[in-house]
Each structure stands twice: as structure tokens, then as C-alpha cells.
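Note sheet for the following structure.
The complex appears here without one of its protein chains, the remainder shown in place.
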Amino acid sequence: MGKIGLYLCECGPNIAEAIDLDRITAEIKKDAKVAGIERFKLLCSEDGKRFVTESIKERGYERVVIAACSPKQHQATFEQVVANAGLNAHVFQMVNIREQCAWATPDKEQATSKALRFIRAAIGRVRYHWPLEQKEIECSPDTIVIGGGTAGIEAALRIAQKGRKVFLLEKDEPGGTRRDREWMAARVDALRNNPLIEVYEHCKIRELLGFFGSFVAHLETREGNEVQLKAGSVVLATGAVAFDPTGLAGYGYRELEGVSTVREFEKAASDASDGHPKSVAVIHCVGREKLGYCSGTCCVEAMRVARRVKEASAETEVTEFYRDLCLPGTEHDRFYHETAKTGVRFVRFRDIDVAREGPGLVVRYRQEDGSSGSVVADAVVLSAGVAAGPANAEFARMFNIPLDEHGFFQSEHPVLNPVGTVTEGVFVVGGCRGPAGALDATAQAGAAAGKVLSALVPGRRLRLETRTSEVAEALCVGCGICVAACAYGAATLNEDRHIAVVNEVLCRGCGNCAAACPSGAAQHRQFTTRQMDQEVTQILR
Amino acid sequence: MAGSFEPNIVGFLCNWCSYAAADQAGSNKLEIPATLTTIRVMCSSRVNPVLLVAAYLRGADGVLVAGCHPGDCHYQTGNYNARRRFALLRGILDVLELDPARFRLSWISASEGKRYSEVTKEFSSHIAGLGPNPLRTRPFIE
Partner (left out) sequence: MADQTTDVLVIGAGLAGVEASLVLANAGRKVYLVERQAYFGGNVIKSEEVFPNLECATCMIAPKQSDVIENQNVELLTLTEVKDVRGEAGAFGVTLLRRARYVSLENCIGCAACFEPCPVTAANEFEEGLSQRKAIYVACAGALPNAPAIAMGECLRSKGEECTACRDACMFDAINYEDKDEEREVKVGAIVVATGYRLSGAGLPDRLENVYNAFEFERLRASNGPTEGEIRTRDGKKPKSVALIHCAGRREKGYCSQVCCRYLAKFARYAFDKLEGVEVHEFIQEVSVPGKDSQRFLETALEKGVKLVRTKAVPGISANGSGVRIEFQANGKSESDEVDMAVLAPAIEPGSGAAALAELLGIETDGFGFFRTAGSEPATATRPGVFIAGCNSGPKDMQTVVIQAEAAAAGVLKMNHKDTETGPGEETQERPAGSGDG
């Protein structure tokens, strides 16, 4: 099992005065399990660190236990110290006898007995530590972007640089839902002209396999050719869809002439050359009850419609019907005030109904205080939110990414990893992740670019987590319980050999599979059952 | 409280939440019972109930498992798995004729040092009241 060296840190008076280190030394000597016991005033000082490295070498220790402060303070420090002595960092165990012992136990004798238990547990454990290899694998620095809308285009442009290629896969033409905006044409041009980006338009994705560092996409191009693309990361930018107000009671969409969505209204307005409506009603928040969230862009969109109408014809009466005004960003309060100054009327409503009235329409509304009113309009424009796109379900399945209750992709964590997912190397940006305006989509695309550029560097191999799980083939019965337990898709069943296999690129080292495994085949490196059992045994002896 | 029985309690703390809370308790010089010796795991989901059964068979008077609050698990859903597994443990404790109160599952976040101190003190005192683990003196199989 190797010679064990035990280091006791006094931490100045913090440990030395609260714990009887002499008694500890005597008891551990009696146990006769360690080859040497070293005591030092402050192990984390430069002197202390040097002392540990030198003494490991001199005394030939092969396993090291350091009893000091919390591993959360200095585990990393001492791993480096042990490595400097020529040992593998993982044959070392740190014992917390400060925060959870010396500082928390007023009675010195009790503190000493507790420290003894902690130290014995570590000594029992460390005998079963073995060197863990820091594995590195080759990986591709290239990226596949799925979806050629705002987010996809921005991601592609921000990732493409020397040493990496970007493959942008789009089922139609690039431009997405904003394809008719003036600025989008310039972005699509930039995309097409970038020599590092390969755009596959009108393509079909047949299959997408692999994992972080080595994804493989099989696709059929518009010409019918089969193409295989390799990449290290994937950015999902499949977008969202405008909420369809068809069938929504009270709005008359597709039932009454003159009721249209914002997009339809703008298109009709740009096509039409004859006259202007006398009165336009714009209704906010269409579909909000059904969607269950605020899309964040429709209030501003609705005001934009009002401004365009007023610019084209100042005499046209425009009424904006809203529930709550959502004006994100520093510019939009002013935009709202300016809009009101152009003569646009803002009416807050609680209930609303659009009906036919003669040749035109009438909008009847009730307000929060119970009062009601009506406005006659030639055109009613519905400003609706956005919904999750139908493509999400398929990709969620393909990549093992959960969808939220609204059908959008879930990030790994909303704050800690907003554009990453539980599947390492797969990022979600733009409308497929949640309602997002163009600026949001662009920022998210930039964020994904940052993550990709940082995680995969040309010429640099991927360093894997060392404390991963492994499945002992001889013990595995192929029950698949670990596959279900893993939140990261790191465990899969090899159908041919009927055993589970852990992908060390994806494994995050939580140990869930190890606890779930009925046969003990799955073990969590550095937290094996034997190691933990040793701790339990020593604590209870 | 009768006698001077000092229980021997084993605790399993998850690295991200409860272990940090325990550290914070100590840093603030709050008391953690001397009867509790802890084992660090990366996630509460690492703790296999079989290991806990072994602990009881070896004479642990009480076992505490502490993880992150539901929804806050560093590994997404690990603590939910833990919770479901330990529901199994109750049945096993029945068979061993051990009081189910000898096992405690607690959710403690990293900033709840004070709560860690309170929970562990309360648990230790409760275990002391229950007396020693009967399996220490009674053979499990007659």
C-alpha cells in the first residue's frame, strides 16, 4: 500500500491550541500505520510548502495525509506541492481539523478525539488511493451551427477565426425570421463571404453523433449529396416561431377581414400603394395567457407599428391597447413618450374583443376599474409573443437536452452557464432558448462564441476530469440503471457487449451512478466504496 | 439526559453546499458537536444506502446526510436521487429494528453555517437521548 506520511499543521495557535497534537502523534504512532508524522507551524506558507515537498522526497512517502484547514482552502495548493515532490496528486488526502474541528469544538479533549477520528479515517482511506491519470484527448476546434437565423449567423461570425472552421446548417435560407430587415442582408453577406464558414442551405440533418470534442454530423445537401462533418462543438440556433393567434377567442384573426399580425400588417403596408387607414388599433400581449410568459419584444414592436403608421399618415388615428408596458433597455421609455407625443393613444385594458362593425371593425374593451369603451378601426394589428419552435423536440432528443415547460431548451444553469447545456459542448442560443429580441440573440451568440473559443483551442488537447466514474466490465450486468441516473448522458449502454460505458469527456464526477449501481460495477474514482467504507470503519472503531 | 453517553455519529456532506456550510459554521466559531465526524462526497447522490447500513451494523449511533436544497444541486438532480434512495433506508432500518430517527437527511446551503450548527447540535442531542445503537451489543442475527 505504500509508505504513508502524515503532516500535522499547527496553523499557528488555531489548531495547536485547540487540539492536543502531542496526543494525536502518540496515538497515531501506536496505530503503526504511518511511516512518519511531521508537524509544522504553518504548512501553507512558502516554508511549509517547501518542507512538505522536500520531506516527501527525502523520506520516500508514497501516500500523503495532510491534517490542516479545510480542503476548500488549500486542497489545490497541496495537490501542487505533492506533485512537485514527484507523486501523483491523487495519492494525497486532506483532513479538515480546523474549520470543522478546532474552531468548532470548545473542549480541547473532545476536539482532539474528533481530530483523531478524522485523521484515522484519512489514513485508512489513503491506503486505497491510487494514482489517477490526467487524460487528454484530441479534439476538433471546429463548430457546427444549426440554424441560420440571427443567433446562428452571429454565432458563426463570432466563432470563425484562424485555425477553426464553422459549418452552418440551415434548412431554408439564412436570415431567419428577421430576413426582411435591412441590416440582416449585410449579415448574410458577411456570412457567405467568410472563407472560414461553410454554409449548407436547404440541407437535411440525417444524424448527429458523438460528444464534446468529436461530434459527427451526417447531412444531405440540397443537391442530394451525403456529407459528413466533424466538429468539437455544436451551437443550436433553431429559433422560435411567432405565436399564431388563429383560434384565439376575441381577436377574430383569420375570421375578420382587417385583423392581422404585425408582420402581415407591415408587409401589406409596404405593398399597398392606395390610401391609408383612417384608424388603426394595435393590441399588445396577444397570446400571453396561452404562452404563460412575456416575450419582452412585443410592446416595442407594437409601438414601432404605431410610429410607422403615423409617419406615413399623421391623420390616421392610432390606438395602442396594452395590459402592462414592457419597455426593456434604456431607450424605450423615451421611445414610448415620443410615440405618445405623435398623437398615438394608449389605453390600458383588462378584457378586449374585436368584432365586425359595418365595413370595418370595432374594438371593445373593459378596463381594470370596470369602465368600458370602444374604438372603431379599419385595421387591427395583433402584437403577439413568440413560442418555442417545433424543431426543438427533435434536437432535444438528439442531444439529450431537457426542454422546459414552454418547449424551450434548458440551459445548464440560468446564471452559471446560460448558453451551455448539460450536454458538454452543445450550446443553445437565441429564440430556441427563450423569447429573445435581436440584441439578446446576438449577445447569446457572442456568449456561445466565448465558450467555444475558450473550451476548444486549435492544437490544444482536451483535459478531462480525473475523478470520473468507471464501470468494471466484469461486474456489470448491463441493467442500464446508471444510464438513467446520469444527468449528463455520460453513461451509455453498449448493446453488443451488454455493459455500461462511461464517457470520461462528459462525466462530471458526481458519483450518482456509483451509488445507483446494484452490482458495484460503477465506481467513482477517488470516492470509491472501499475508500469511503474505510472512513466509516475508522470513525466507528 | 441520563448518563454520559457520547454518541458516535457519521455525517456525509456534499462538497458544494453542506460541506461549505460546515466550514462557515467553524469559521464563525459556531459549535459543531464533537460527536459528529464527517465524510466529504462530491454530491449527496454518491451516498449509497448500503454504505449507511454498514455504518449502522458497525455501531454508528446516528447517520446524517446533508446536501443542497432541492433545485440547487450542483449536478442538476443528484439530491433528488439521494432523497429517493434514502426513502429505501427507512425500510431497512425497520428490519434492523433501529429507530428511524437515527437517520437524518438535511438540505443545507453553503451560506447556512448557523443552520448547520443548529441541525447538527439538535441531531446529536436527539441521538444521545435515543441511547447507543443496540446493534453494538446485540448480534444482528441470533
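Residue numbering begins at 1 within each chain, and the chains themselves are lettered A and B in the order written.
Here, contacts are C-beta pairs under 8 Å (C-beta built on N, C-alpha and C of every residue); 3 or more make two chains touch, one makes a residue touch a chain.
Keep in mind it's a predicted model, so treat the numbers as computed, not measured.
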Which residue, A:A449, A:C476 or A:L540, contacts the hidden chain when the whole complex is considered? A:A449
Check each of A:A26, A:A76 or A:I137 against the chain that is not shown and name the one that touches it. A:A76
So which of A:E109, A:E207 or A:D324 would be touching the chain we can't see? A:D324
Listed in rising order, the chain A residues that touch the chain left out are 11-14, 42, 44-46, 69, 72-73, 76, 157-159, 161-162, 181, 183, 186, 190, 262, 292-298, 300-301, 303-304, 307, 323-335, 368-369, 404, 406, 408, 414-416, 418-419, 434-435, 437-440, 442-451, 453-455, 457, 460
Residue by residue, what part of chain B touches the chain that was omitted? 16-17, 20, 24, 27-28, 68-69, 71-72, 74, 109-115
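We adopt the following convention: only the chains that are shown with their structure count from here on.
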Distance from chain B to chain A - Cα centre to Cα centre, in angstrom: 32
For the chain A and chain B complex, residues of the former touching the latter: 70-72, 96, 98-107, 110-111, 113-114, 117-118, 121, 412, 422, 467, 485, 487-488, 508-512, 514-516, 524, 527, 529, 532-533, 535-537, 539-540
Which positions of chain B touch chain A when the two form their complex? 8, 10, 15, 19-20, 22-27, 29-32, 34, 37-43, 45-48, 51, 54-55, 58-60, 74-78, 81-82, 85, 117
